[in-house]
Structures are given as C-alpha cells and as structure tokens.
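A single structure is presented below for examination.
Missing here is one protein chain; the remaining ones are kept as they sit in the complex.
This part shows subunit A:
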Amino acid sequence: MTPYGSFTFFFILVILLAPTVILGLRGRRFHAYNMFVTVIALGIIFASSLQQAVALIGFTIWQVSLIKSYIHYRKKRNSDLVFYLAVVLSILPLAMSKLLPYFSTITFIGFLGISYLTFKGTQLVMETRDGLIKEDLPITRLLYFILFFPTISSGPIDRYRRFVKDLDAQISGEQYKLYLYEGINKIFRGFLYKYIIGYSINYYVISKLKFIAHSPLEHHLYYMYAYSLYLFFDFAGYSAFAIGVSYVMGIKSPENFNKPFISRNIKDFWNRWHMSLSFWFRDYVYMRFIFWMTKKKWIKNRNTLSNLGYILLFLLMGIWHGLEAQYIIYGLYHALLMVAYNAFERFNKKHKWWPQNKFTHALSVFMTFHFICFGFYIFSGQLFHKGV
C-alpha cells in the first residue's frame, strides 16, 4: 500500500494512532507504542510485495551492521580509507538498485524509500567520522530512526541527533495539544495540495492539454507551467502528510518546502525547495568537497572551487534521480544557473548594477520562477519526447 496514497491508508492511520493521541493528551510517554505502530505500518506498506519486504529487511541489516561496526572502529582509529569504504558500502545498495536495471534483469534490490533510508545511513557514518556521534547507538533507536514510517517513502530526511532530541523530550498534555493541532493542520494541507489542487492540475490541465493548446509551442508552454505546479503540489502535499503524521507521533520532522515559487534567485530557491535533500547534499557533498580541496590546496581560487562544488552537487543530484538524459541535464542546468548566479553576484557587488527595490525584487521573483519552471520542464522529460 502506498503511504498517503488512498483514503484507506488514512483510516488505518487514524485507528493505529488513536492510542498515541490519547497517551499524548494525558502527558504520558508514547514512543514505545509508536515503535510498535511503525512495525505494523511497515507491514501494511510492504504487504503487497514480498520482494520489497525482503529487500527492506536485508538493507536494514546491512546499514545497521555497517553503522555499528564503523562506530566501534572509530572509537579506536580514524583511517581515511576505512571511512571512504564505509561510505561506499553504505551507498552500494542504492547504487546497485539504480544502476542494475540498466544493465541486467536484476531488480530485487530496490524497494520503496531506499534512497531516503540510504541518506540517513550515510549521514550516520559521516557524523561518526566527524566525531559528532561518539557512543554506540541503542539498536531500537537506530532502527526507529532509519525505519520511521511517516517519512519512509520520500523523506523529509531527518538528522539523527535532532530526532533523538525529540525522542528524549518530555511532552506534557498541553504541549502535545500543540503538536496534534499542528499535525492535523499539516495533514489537511496535504489533502488540499495533493488530493484537490495537484489532482485537479493533472486531471483538468495536463491530461487535457491536447484540447486546450492550439499549437505545439502553446502545448509545451502550458505543460511547463502545469507540470511545475503539479510537481510542487504533489511533493509538498506528500511532505505535509509525512510531517503532519510525524507531529502526531511527537517527532518534529524537518520541513521540505518554504514557498519556493517566490524565490528571489536560484540560491534562494534551493533553500526553499526539497530543503531536507538540498541541505543533505550541501552538508555531505558540497561542504566536504570544499573542505577536502582546501586541505589539499589543489585549487586556490575560492570562486572556482565553489563553482566546482556546485557542479558536483547538482550533477550527483541529477544522477540520483536516474540515469536518463532528462535528469542529468536537469542537474547540469541547475549547476549552470548556480555558477552564473555566483558570477552575477560578484559582478553586482562590485558594480552595483542591480539595485535593491520593490520593482527589482518582483522582477527577480518573476525571472527565477521562469528559470525554475524551465528546469522542471527538462526534469519532466517532455523536452525529449518526439511530437506533442
């Protein structure tokens, strides 16, 4: 069963989370019960595919063994080679699930949410390397963090230390009321975004474009705007459900969107769109690349270094979506936008060419919106389709 994919799923959630709400309102601890709910919910989500259920179990054993072994090793030693090996081994199942279907008929490695579980696992290895995680992690907490069902299919990607703070927090009945209120509010927003607006855009505009558009150019233009909005309402709707259910369970999962279509520039956009993923790539790819290159002193020019970091980040992000041309070009397109914006920012700092006022602010938002929409148009694959 797809999480948040049908009303039946929500009815099951209401039944499963009723004791959580009662315990929360009485100011009692409920995380032990929520762990039990997670097991049941995972059973329901993966019940329709034994292959996926087995892959999830195998993957979890692999990640947990790897994380525990690396923490154990890190207490005594800190070799670069072992760290790189641990990162590669952590990413290996995801890489295999993404790459193998292109070269063979093997498809049994992948399962719903493998990407997001991998991001969590790799994050733990990296934080252990940095000395942020020093003590052995209790197995129940580690499993609960990795397999936390509200965010299992598409995030948001939480951070272990933040997650554990929520687990340890003593929440009174009054405080839980606020969690519950915010959670319900987010779940309703999810219904509005996904089931009403997203569905309407897809059904009444995208699927009927051949009757609406009068020329191929019009068709592509309408598709670009409609798909961009559909992608936002679909994904922001899912995120609202995931975060809302997390709140009901007493966990404040991080936000994924912050009004991305009013971004002033491309940098601003990546601080507002799929935030948990872009922050993950910023912290664990971009920052590490910059740090590593600075340490090695291979490239001394800071701007060149920053631009190379952006190219690496967005290329990897594109490849993560898939090996199809549309995703790789989407990544390169955003890398190019970032590099161009970096150059523009430096130029403007020196020459004060672009003044700061209400008009230029509105113009920046308008232009950024169109650059973003064109990016989603590339992402959709419509650019590579023959005919209309």
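One rule holds for everything that comes next: a contact is a pair of C-beta atoms (placed from the backbone, for glycine too) under 8 Å apart; a residue touches a chain by one contact, two chains touch by 3 or more; residues count from 1.
Definition applied: contacts and distances are computed from a predicted model.
Colleague: Which protein name, taken from UniProt, belongs to the chain you can't see among "Teichoic acid D-Ala incorporation-associated protein DltX", "cellulase", "Multiple sugar transport system ATP-binding protein" or "Signal transduction histidine kinase LytS"?
Modeller: UniProt lists the chain left out of the view as "Teichoic acid D-Ala incorporation-associated protein DltX".
Colleague: Among A:52, A:128 or A:154, which residue is in touch with the absent chain?
Modeller: Reading the full complex, the residue touching the unseen chain is A:154.
Colleague: Sort through A:84, A:108, A:188 or A:291 and give me the one touching the missing partner chain.
Modeller: The one listed residue touching the chain not shown is A:188.
Colleague: Touching the hidden chain in the complete assembly: which of A:16, A:41 or A:112 does that?
Modeller: Residue touching the absent chain, from the options given: A:112.
Colleague: Using the document's definition of touch, tell me which of A:83, A:144 or A:238 contacts the absent chain.
Modeller: Going through A:83, A:144 or A:238 one by one, A:238 is the residue touching the chain not shown.
Colleague: Even though one chain is hidden, which residues of subunit A still touch it in the full complex?
Modeller: 2, 4-8, 112, 115, 153-155, 185, 188, 191-192, 194-196, 198-199, 202, 231, 234-235, 238, 320-322
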